[in-house]
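A single protein chain has been omitted; all remaining protein chains appear in their positions.
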Amino acid sequence: MVWALRATGRVIRWLVLAAVLIAAAPVTIVTAIAAGTAWLRGWPPGRLRRAAAAALLMTLAWAVGLAVQSSGRWHRLASAPWHTWDIAWHDALTGHLLAAAVLSAPVAVPAGLIIAAGLWAWRIYAIAAGLTGRAVSAPMIFDTRQWRRAARTAKARAAAPGAVPLTDARGRLVIGTTIRAVGHRWRPVLAVPYEDLGRHQVIIGASGSGKTTLMMRLWAGWFTTAWQRYRAGRAARPLLAVLDCKGGPDARTKAERARKLLHAAGAARVAIWPDEATLSLWVLPPAALATTLFQMIESGEGSAAFYADVMAATVRLAINAPGGPPTSAAGFLDRLAPGWLEAAYAGRPAELAAVAAAQPHLGAIALRYRNLLERLGPSLDGPGQLADADAWYFILEGTAEQSVAEAQAKALTELIAHAATSRTSPPRVILLALDDYSAVSGKVPLSNLYERGRSLGMGVQVSAQSWHGLGGDEDERYRIAATADGGLWLLRTPYPQPVCELAGTRKVIESAHKLTGATWGDEGTSRLQYAWTVDPDIARSLAVGQAAYIHAGGCTWVHIARARPSPLALTPTPAPSPVPGPDGPGTRPAQPIALPGPPPAPAQPPSPGDLDDAFTPRRHP
Amino acid sequence: MTDPFTTLGLPADPGLTTEEVRAAWRAIATATHPDRPDGGDPATYAAASAAYTALRTPWGRSEAYADLTAARIPHPVPPAPTVISRASAPPAHLLTAARWLPARIHHGRPARLALRLLAAAILAVTTAISGAGTPAIAGVLTGIATWLLLSARGDLAPPPGR
Partner (left out) sequence: MTISGPPPLPARRADAGSIRLTDRDIAGLLLCGEMYGAPYDLLAAALDVQPARLRGIVARWRTAGYAQTGRLGPGPAWCWLTRQGMAVTGLGYPPSRPSLARLAHIRAVLAVRLSMADSPAWHDGAAWWRSERRIRAAAGWGHPGGHVPDAEVSWPDTSPTYPGECWAIEAELTAKPAGRTVAIMTGLLGHTEGYKPGVRPPGAPSYDRVIYLTTPAARPVVDRARAELPAHLATRLVVRDLPPGAVL
C-alpha cells in the first residue's frame, strides 16, 4: 500500500513537471538547447549566466516597448506577461510558430539561460560529488571529457583575432582563453593585472610546451601597458631586459620575434646584445665596478682565499686610482701593467704599500683579466648604455661557453641594477626576464637576484625547463617558487608535483556508495576531502600552448594565444592621397608621403671655442 | 630633410627585411647612377646611398625608426583636469574607434564577420515580418544586436595600442 502511494506520488510529480515543461515550452526549449550546448562545448555554468545577463537587454527593450504601448495604464503592463503567453500559445496552436517564438523570446531566452546555468552547475556538482552517474567511473569520464571539450573551445576562441588582444581596456595583460578555473572566477579570457608583473613570476615548462609564446606575450603585454602609462604621464618610461641564457641560433630567432612584437607595442629601440649593440661595463660606480670585476673571475676558498683577497685589493687599487676609474678594458689592463700603480699612487704611502704587497701577483692577475676580457670581447666595452633602448635582448651562450656567460650575466645584472637605482639618469620602470637562468646562475644565485629586484622595485620573471632547473638545490627552488607573488605559470613538464604542492589543496565532497550486485544501492556516505588545486595529471598531459596560472590560492587553466604584432600601427601614417597626373586626378600612382623629419637638433651648447682661429685661413698681406 | 625610409620609397617599418631594403636601393641606384649615359641624378643617388647605409642592417632600421617615432610621438603630458560641460562633443575615443573600424575589419576575419552580419540580418528581417507585435519585435531585435556586438568583437583585429 505504501509502495503504491509512493509510486502514485512519483507519477503525479512527473506529470506535473511535464505539464509545467510543456506549458513553459519556450523556456524549456531554450534551457535544453543551452544546457546541451554547454555540455557539448565544455562551457562552465558561468558562461551561461553571462549570456543570461546579456539577454536581459532584450527583456528590458520588450518591457520598455510594452510600457510605451500601454501608455501609462499600469494594470495592462502588469498583465502583459500572462497576456503575451496566452497570445503566443494561441499563435503556436494556429500554426504561427514564428510569431509565437518572437513573442515569447524576450522572456524565454534569459529565463531559459539562467535555468540552464543552474541545471548545468548542479549536474557538474552532482557528478563530481558522486551523487549521480550511471557508472562508478562517471566522475573521471565526465571530467576528462569536459576538459577535452573545454580545451577545444578555448583553442577555437583563441584563434579569433579580437578575442585575445595583448591588453584589455583596463590595461591588464590578456594571456589566452580560459579552459577551466579552479578557485578563480571564470572569465572567457585570462587577464593578469599589470601590477603582478611588477612582482616576481616563475614560468616552468619543458621545451616545446609553449613557454616562449607565453613569455613573448607577457613581455609585449607588459610593455604595451607600461608604454601607455608613460605616454599618459602616469609612470616612468619602461625598460625591458631579457637575458636569454641558453644562446644559440634559437636565441636569435626569438630575439627577432621579440623585436617585432615590441616595436608594435610601442618600443622605439630594441637592442640585441651582443650582435648589434654593446654596453659599457665601465659606467658602473667604482665600488660596484670593482666588486663586479672581482666576482667575474673564479676565486677560490680555503688556502686560495689569500690569493682572492690580493686580487680583490689589486682590482680596487686599479679602479680607484687618482684620475678616475678606467673607461675601457684596455685602460683597466694598462693599470695592471708594472709601474702604473706605483706611478699613479706616488706620494701616498699607504696605497704604495698595498701595491708593493700585491706586486708579486700582479702579472698573474693581469693575465687572468686579460684572458677574461678578451673572451668577453667588445660587447661590454661600450659604447652604449641601457638607456639607449627601450628593450634589450641579451644573448648569453650559456650552453657553449658557460664560464663566459656567467661572467656576462654577472656584469649585465649589475648594470641593470645600477640603471634601477641611478640618480643621474631618468627613472625607468624595469622588467627583468631571465630565460633558462640556471645555465648561468653560478655567479649570481637566482634567489639573490630576486631579493635584489624586490628591493629595487623591479619585476623579475624567471623561466626554467623543469622544477630542477630553477635552482641548484631543493631549498633554492622552493625559495624561488614560493616567493613568486606575481604568480606561477606551469606548462607541460614531466615533474609538476612540487608546483602542485605549492599551489595547495581545495575542499571537495567525496561520496561512497554501497554496491548491490553490479549497481549502486541506495545507501552511502559523503565526506569532506582535500584535492589538489592543480591536478598533477592534467599538468603532465597538457598540450602545447596550455598552461596553468597559479595565483592567490587558485588556478586558471588557459590556452595561450600566440602573440602577433598588431597590424595597426601605434601612430598611424596618413593614407597616401592620389597625386593628380597630367591627365587628371588619379592618373598617377601615389608617391610616398614625406613624413615629418626628426625635430631639428637642439642648439648645441657652445663648445669651448669653435676653434675658428685654428681653421680659418689668415688674410695674406 | 626626408628620413631614409622615404628616400628609398619604403614604409617606415622596422620589420623590413634586408632584401627589401636592398631591392629598393638597387632600383633607385639603377635609375640615378651618375655613370648613366644621361648623367643620372647624382644628388638622388647620393641620398639613396646614404639611406641604404642607414637601413641595411636590422639595428640601423631600428635606429632610423626610433628617430622617426621620436619625432612623431609627443612627450607625455600630465592628464588635464576633466571639464564637464553641457554641450560636450562626442568622446574622442569613440571617434577614434570609428576611424579604426575599417582597418580592424580588414585585418580581422572579414569573411566570418560578413557571415555573422548576414545571419543577423536574416534573423532581423524574419523577426520584423513575424507580426508578433512591436514590443516583442523590439526586444528580439535588441537581442540580435547584442549578440552581434558581443560575438563580432572577436572577428575584428585588436585596436592599435593593444
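As written, the chains take the letters A and B, and residue 1 is the first residue of each chain.
We take it that a contact is a pair of C-beta atoms (placed from the backbone, for glycine too) under 8 Å apart; a residue touches a chain by one contact, two chains touch by 3 or more.
A quick note: this is a predicted structure, and the numbers were derived from the prediction, not measured.
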| item | value |
| --- | --- |
| Residue of A:70, A:144 or A:328 touching the missing chain in the full complex | A:328 |
| Full-complex contact with the absent chain, from B:50, B:95 or B:150 | B:50 |
| Where the unshown chain meets chain B, residue by residue | 1, 46, 50, 53-54, 57, 59-60, 63 |
| Chain not shown, touching residues in chain A | 277-278, 321-324, 326-331, 333-334, 340, 343-344, 382-384, 388, 601, 604-605, 607-608, 610-611, 613-618 |
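To be clear about the criterion, only the chains that are shown with their structure count from here on.
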| item | value |
| --- | --- |
| Residues of chain B touching chain A in the complex | 1-3, 5-6, 9-12, 14-15, 57-59, 62-63, 65-73, 76-79, 100, 103-104, 107-109, 126-127, 130-143, 146-147, 150, 153-162 |
| Interfacial residue positions of chain A with respect to chain B in the complex | 54-55, 57-66, 68-69, 84, 87, 91, 96, 98-103, 105-106, 109, 157, 160-163, 165-168, 224, 228, 230-234, 256, 259-260, 263, 266, 268-272, 276-277, 565-573, 592-599 |
